[in-house]
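What follows is a structure written as structure tokens; I'll ask about it next.
Every protein chain but one is kept in place in this view of the complex.
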């Protein structure tokens, strides 16, 4: 975990209002694990005040990349960066996906921008002997980002590409068919999707990790601002930023 | 007076931290008078919140130019503009210099960035049959901007160019020598300089107009935030933004 | 888009706030003033006021401090020079009144009451009470109630009390003026604040402290309006940091029937218009039939409907 000012290497548009920002940050590129995130300060000033969390999308040599879409003021500022501009980053943060546990096929499930951690995860997995199946869901075809992924199946809300329906329905079908060898699910995306995914995983008795989001003030466990309700444990809440963002799906009490 | 979003034509560096910003604003370029100003919104957001006032430096066909130096957040944002960016401007504002009154030589006196209104004033004057003498003061030589001016004499605090001392002392010498035909003084610059200039004008019985500055919230007379104390009149204060910025120097009670 | 404040009907819920739109004529080149729900005048005092010495304005993070000193033309010149123009408008004109004694509030209102063209009165109680050593009327419930009690018989027009946020419990003030017959409450006036020039070791405002306004105070204003809405039944007018139609909708949801746009006018005097048209569009998009349906429509789960909790 460190704070540094990383120069912008490039910013490329990869879809409707979607960008990949590449930053030169060797210390982070060398260490960041799949599903870890960076907390980025978009301005020098007080507006927007807080850092903005983004998953690491990829590492490329000494560079780290994030994938983002324009949501509000912070991401708008990021979308105007130019090579050489300095970006203040705090990271790497959060606990990674457990890619070392006992499974044969990693089932990567991304909804919308939830695809972001999977290229880096794919890269890590491809160094092991495991299989990868990737399932992506999005509103419509132009929002699907297949780069740097393997064995991609697609679901779109409007049916403009792949399966017409939710990505969770698509994954459930695939898992129920039994064709996937010793699967473990890794999910990232909007909460309703993760809730449905957790439900499916529990129904089918398949291990499942989900990476959660929350508004964050600090990203490092000092503000207590990012709780998620857990099932069973002694504590009611865990902090998404440093006890997560990755949790065993069975332990999360989705709202 | 209007609000419009004007595209940046160019931004050129003209000295240490000094820039000239050219904006395509035909409606303003056609009408703006010497010493009028524009109130410019540097961001879409709330930080900085208020507009920033800048004198019109020059008009060039359909373009208006402002001269500025980097002082704080607002001017820093301006210094990063690029051609095509849109800038939100409110103007033209304020009362202009009275260039039509009864004098033969316009004595233009600018301290620091107070030179800003004089290129536009010079252009207006050069269409009449009047003489122009220009006196510029600055910290040191690199801060002197002689472009688009006529008959320039220079004073610097450090003696690196021209007269070693204040621009007011230089003007006083020139006026006392009697060599200037039926002069009228037009001053713009920091308050201490204008105070000294007003003193000199009164001593020598020469008409003098000064363009004053103030923090401004609105620039159009609705916030009452920009008072200057007057001598004599029924009202104690006048508003710099719309009763000025130009005042007869004798009527100002300098602080 | 109509809303009602007592007997006054506003064509839309967006007013220009006192002190941020002059007397309505300064902006006519820039704004179709009749597109507003109404204009609240700069506070009017019995005698003209020159205002405070400079500096009167300081910018702060997403806000500004002002210490104008209630510079205004005084009620007589207002009647002679400003009201004739305001009478030509088809939008509501609300006269805002300031004073340093209760008698003076009454005197100003009586002078205005004799005139045509004023739709309602807004009473600025954030004024120094000279009889109490300059302490603001508006921070004392009894004084605020007394002002209302004395003014109420003097007019049949809507009487709007404009409350200050610089009190522990704004609900108490709202309740007090409701009890004395006020038709509505507007809030918030500015929040007491201060700025310092570290190098000069001096306050940035000539009066040391001033009033904070702008987006920085919007969260405070929303909480105060919400608190007042739990205390009274009379209409509320929400004020504080409104820049967009969405901001205005937020104030309606927490209980306001109308809003006022203040500081935003300094950035663009047409903000009130864009807020009003934006609200109309917003209602259409969100399937809200009448803008008045938004008032108090905030959905609060009962479990956490308490105002005071552990932070």
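Brief remarks on what is shown
Each chain gets a letter, A, B and C, in the order it is written, and its residues are counted from 1.
Operating definition for what follows: a contact is a pair of C-beta atoms (placed from the backbone, for glycine too) under 8 Å apart; a residue touches a chain by one contact, two chains touch by 3 or more.
This structure is a prediction, so every number in the text was calculated from the model and none was measured.
Contacts of the undrawn chain with the visible chains, over the full complex, involve A, B, C. Across the entire complex, the residue among C:12, C:60 or C:186 in touch with the chain not shown is C:60. Within the whole complex, the absent chain has one touching residue among A:7, A:26, A:165 or A:227, and that is A:227.
Of the candidate positions C:69, C:171 or C:235, contact with the unshown chain belongs to C:69.
Even with one chain removed from view, chain A keeps its contact list with that chain: residues 1-3, 41, 46-51, 90, 214-218, 220-229, 235-237, 255. Residues of chain B in contact with the chain left out of this view: 46-47.
Touching residues on chain C toward the chain that is not drawn are 49, 52-53, 60-63, 65-70, 98, 126-128, 134-136, 139, 166-169, 190-196, 198-203, 206-212, 214-220, 222-223, 226, 241, 246, 249-250, 253-254, 282, 286, 297-300, 304-311.
Keep in mind that, in the parts below, only the chains that are shown with their structure count from here on.
For chain C, the chain with the farthest CA centroid is A. One inter-chain figure worth recording: chain B and chain C are separated by 36 Å, centre to centre, where each centre is the mean of the chain's CA atoms. Centre-to-centre spacing of chain A and chain B amounts to 54 Å, using the average Cα coordinate of each chain. Within chain A, the positions touching two or more other chains are listed as 46-47. Residues of chain C in contact with at least two other chains: 61-62.
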